[in-house]
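Below is one structure, written out as structure tokens; comments come after it.
Of the protein chains in this complex, all but one are displayed in their positions.
This part shows chain A:
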Amino acid sequence: MAGLPRRIIKPPPPPTSCCCVQETQRLMAEPVPGISAVPDENNARYFHVVVAGPEGSPFEGGVFKLELFLPEEYPMSAPKVRFMTKIYHPNIDKLGRICLDILKDKWSPALQIRTVLLSIQALLSAPNPDDPLANDVAEQWKVNEADAIKTGKLALCWYLIADLTF
């Protein structure tokens, strides 16, 4: 079995634990406002994430569930992040995949789970229809932003209802 990255929490090896000053502990100790990331009980590489729709954004009032997985290569390669809650956003597709440069070619090992989630929160505040993943949404966003935001808010309501029902 491959070892966990040094910065991710692992079962402390008795009698001394030398590498436990890690990312997960820090993330839990100093959480980011509006974001919660909790490691799965059975898999330290899998995080259950909840992001609140940022104030003043079309997604205000929404609560978005995401999953974050640290590949074996982490931190040499980016975490894999996906929206579990549906969202009407030009850079997020129907499957919840996110178009964000730091998750692809702009990844750097100096980035952390915290910075990735902050970037996703910023993407909710400032959608970028010029680099779309969901083309139909981006098109509407470009033609009439006010309309798109209305559609987004309406969709948000429906998705929230769906989340409560299922």
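Here, a residue touches a chain if its C-beta (ideal position, glycine included) is under 8 Å from a C-beta of that chain, and two chains touch if they have at least 3 such contacts; residues count from 1.
To be clear about the criterion, contacts and distances are computed from a predicted model.
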Tell me the UniProt name of the left-out chain, picking from "SUMO-activating enzyme subunit", "Mss4-like protein", "AP-5 complex subunit sigma-1" or "RNF11".
"RNF11"
Where does chain A touch the missing chain, residue by residue?
2-3, 5-7, 10, 13, 16-19, 21-23, 26, 75-76, 104-106, 108-110, 112
